[in-house]
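Below are the structure tokens for one structure; questions will follow.
Only one protein chain is missing from this complex, and each of the others stays in its spot.
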Amino acid sequence: MPFQLGADKLLGLDRAAALVPDGALVALGGGLSARLPMALVRELVRQRRRGLHVVGSAHGIDVDLLVAAGAIAVCEESYVGFEQDLGLAPAYRRAAEAGSVEVRESCCATVLAQLRAAECGLPFMPVRGVKGSDIRSLHPEYGEVTCPFTGETLVAVPPLCPDVALLHAPLGDRRGNLHLEQPYVLDERFAAASRAVVATVDELVSTDAVVAAGVTVPAHLVAAVAEVPYGAHPTSCYPRYAYDRPHLAEYVRAATAGGADLAGYLDRYVTGAPTEEAYRKVVGEDRLAALGRWSESTAAWQELFA
Amino acid sequence: MPFQLGADKLLGLDRAAALVPDGALVALGGGLSARLPMALVRELVRQRRRGLHVVGSAHGIDVDLLVAAGAIAVCEESYVGFEQDLGLAPAYRRAAEAGSVEVRESCCATVLAQLRAAECGLPFMPVRGVKGSDIRSLHPEYGEVTCPFTGETLVAVPPLCPDVALLHAPLGDRRGNLHLEQPYVLDERFAAASRAVVATVDELVSTDAVVAAGVTVPAHLVAAVAEVPYGAHPTSCYPRYAYDRPHLAEYVRAATAGGADLAGYLDRYVTGAPTEEAYRKVVGEDRLAALGRWSESTAAWQELFA
Amino acid sequence: MNFSLDEWFVVALARTIRDREVVFHGFGSPCAQVAMHVARHTHARDMLLVEGATYAVNPDPPFVPPTGNDLALQQGAPYRMRFEEFFDAAVRGDVDRMFLSGGQIDAYGNTNVTAIGPVSAPKVKLGGGGGGCNLAATIGHLTLWTTRHRSGRALVERCDFVTDMGHRTPEGSRAELGFTGGGPEWLVTELGVFDYDAGGRARLRQLFPDVGVEDVRAATGFEVGVAPDLRPVPPPGTAELAVLRAADPLGVRRSEFSARDLERTFTHGHRPGCGC
Partner (left out) sequence: MNFSLDEWFVVALARTIRDREVVFHGFGSPCAQVAMHVARHTHARDMLLVEGATYAVNPDPPFVPPTGNDLALQQGAPYRMRFEEFFDAAVRGDVDRMFLSGGQIDAYGNTNVTAIGPVSAPKVKLGGGGGGCNLAATIGHLTLWTTRHRSGRALVERCDFVTDMGHRTPEGSRAELGFTGGGPEWLVTELGVFDYDAGGRARLRQLFPDVGVEDVRAATGFEVGVAPDLRPVPPPGTAELAVLRAADPLGVRRSEFSARDLERTFTHGHRPGCGC
């Protein structure tokens, strides 16, 4: 919102990322290690963005990398980490423990209620839970409301209108129509509640091709779209590619060690790779192609994760 | 809600309709003259159902026929009629003017807010509009709530949990998975907010076939499903058949005349046609087949409506 | 060039749409429906057209059918909104214009589509308001219309029942009720075109050439203010008429007019200020 009626929203990744100002309230699409807007994240790091306030559900390398690069001031995700497999998010954890990032940890269901308030043009939304949880102590902005029918007191949350939502999709057209595969996580809600959607797509196709695949996020909700093959790497973007577990492990090792190791990762894959073309070269086209072979057989799929 | 975990929910139309008790709060799926649950409506008339409280968005012959048969006590639709083309709903209008049906006319957006309250387990939902409209005078159950953040006073509406939602779909399986074509209107919301969903499908197919077409309403929200070809006739159920405008015109003429004409329609098409097989015979298989020819050409499609 | 009143009327409706607006019509509104397609293919090519009962975005229907919820109205649409998706967008203020009619329309643009006479025992029970009682509060601008002005029953001093709020009701003004939408901007009838003055009352701005101010006064239940620059309704352009006739081969728009008004035809040549 408001609707974007332009017929051509195709931009280069640099100009697309430039639509995210320092200090912006940024919604990150995707979830865990799937469909995270990594090309935009890397470009924001290259452009030395600062003071971002990120919101979302359960995230991983997107938030951790932004924290590692010093781009985030406030983190309002419901989870940041690498699950049981690769463990805690090293840079996020370090920054939270050092107090260099403000942690306003939230809850998926609360974020959903806040996005719906924004989507419905309501000044607040009641929520059932939250009471009894210390999460509430991290959110002085929450209030209370009494039900006019039952007299019950519920936690009330304010609308959440991100300045920008960063989404990645396997397919899209230059008008901004995006096709996603499930789970959409919060991407549809972010698109409707945010002031602007900036998207990357693995492949730019005709409007007819997006319509044939199914339009998940319509053009009128999208402000800008950039074509970036493997734009979600090292996270997955099915049906095109599975996530790159060894790469995530490499990142977690570097970020855990910090210092020169982390600087080395950033230099090798982000700041020292001035474009996504360069990034793909460093990662290796063969490796990227291999991530697409999940569909060949269950054995091939399992091997990628072993 | 609650979820229905049975593996076989296939019933005959008579037993499916029997799940709607006298006096039930009934949500009607579809909208205007599209995908209305007409086979269930006719069966409810055959079973002499009484005292129903119907809720929905914009409806037509479904509500008018139930009113004509004396099945409805309270009508809470946002619109009942035949649009500019065939005009006011004759039986509904007559009953409303005579006071034999209680009119609690509502608004699509308010009904949506009430269904969402039910869907989210909330005891109320704030709404933006309604103030300034006399619609509010028809709803003493509405309240007010003050926003804890802005101090603004908003109308508050209670949750709407229909006892039964009656839906018609072109395709479904015996577990209750339903495929619908857009517009879904409120069918998805009804399915989640109602205590039970009773559905008819034009064709019963395998689960794989519904999955291939796309599951719109999942089995766990559906209590019963009956297979009734042309179960939405005389309204449309694309891609299978367009609406039967001449039949609607015939109904509107009979219902406007009332008395013997209306009784004649009911006898010919409903009470005198003890089953839907009989109904289809009276309507004529040729006529029904013709409604499927909309897709042959634009000319053929227009002819159906001329 | 020859054209009929119903065609001119639809073009007058179309011209209330500005380019790059997000525009919606309610169901049972063939004139508004056709007008939106006329606008989108003439002066408002970048508008976002939301088909009333299908929520299809920018469709190119092969024809306008007699019912508003038909697949024909979704043909060629790159996207179909969900019901809740449209209502949420409208309620949060992302829809710029809605076309709205009524059995009664009062001086402040309040509309009644619920009941003539007391709602508890109506003289006539009308169809109902659909989503209007919320949409009218938040959508940017409203274009009102009626094709029954001449009847004397359509434009009234006060509606028997206010289904959708205009600029002011006994409860107060839009501002006092905290509504974000601008309310009625235009009222198009088969006699002429009204806008709204600073006080929110309808004001006659344009007349069809076969109608006089006295005809309007005689047919109107409220006192008719007249704009100092009262002018004839600008005639339709050839492009507008061509799009209109192609969009509505079944002539569903004509179902809104009385037999008498359907007989009104006009001719004009190329004069200054002619749109064709």
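Letters A, B and C mark the chains as written, and numbering starts fresh at 1 in each.
Note that in this section a contact is a pair of C-beta atoms (placed from the backbone, for glycine too) under 8 Å apart; a residue touches a chain by one contact, two chains touch by 3 or more.
Model, not experiment: these values are computed from the prediction.
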| item | value |
| --- | --- |
| Displayed partners of the chain not shown (whole complex) | A, B |
| Residue of A:4, A:78 or A:194 touching the missing chain in the full complex | A:78 |
| Residue of B:89, B:103 or B:120 in touch with the missing chain, whole complex considered | B:120 |
| Among A:125, A:242 or A:283, the residue in touch with the chain that has been omitted | A:242 |
| Candidates A:34, A:54 or A:270 - the one touching the absent chain | A:34 |
| Which residue of A:10, A:88, A:204 or A:263 touches the chain not shown here | A:88 |
| Sole residue of A:5, A:19 or A:58 that reaches the chain not shown, by the stated touch rule | A:58 |
| In chain A, positions touching the absent partner | 31-34, 57-58, 77-81, 83-85, 88-89, 92-93, 96-97, 99, 103, 105, 107-110, 112, 116, 127-135, 137-138, 152, 181-186, 188-189, 236, 238-239, 242-243, 245, 294, 298, 301-302, 305-306 |
| Missing-partner contacts on chain B, residue numbers | 1-3, 5, 7, 118-121, 175, 177, 192, 207, 210-211, 215, 218-220 |
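As a working rule, only the chains that are shown with their structure count from here on.
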| item | value |
| --- | --- |
| Most distant chain from chain C, judged by the mean position of its C-alpha atoms | A |
| Centre-to-centre distance between chain B and chain A (centres being mean Cα positions), rounded to whole Å | 40 |
| Centroid spacing, where centroids are CA-atom means, of chain A and chain C in whole angstrom | 43 |
| Between chain B and chain C, centroid-to-centroid distance (C-alpha), Å | 28 |
| Where chain C touches two or more other chains, by residue | 91, 138, 180 |
| Chain B: positions in contact with at least two other chains | 128, 152 |
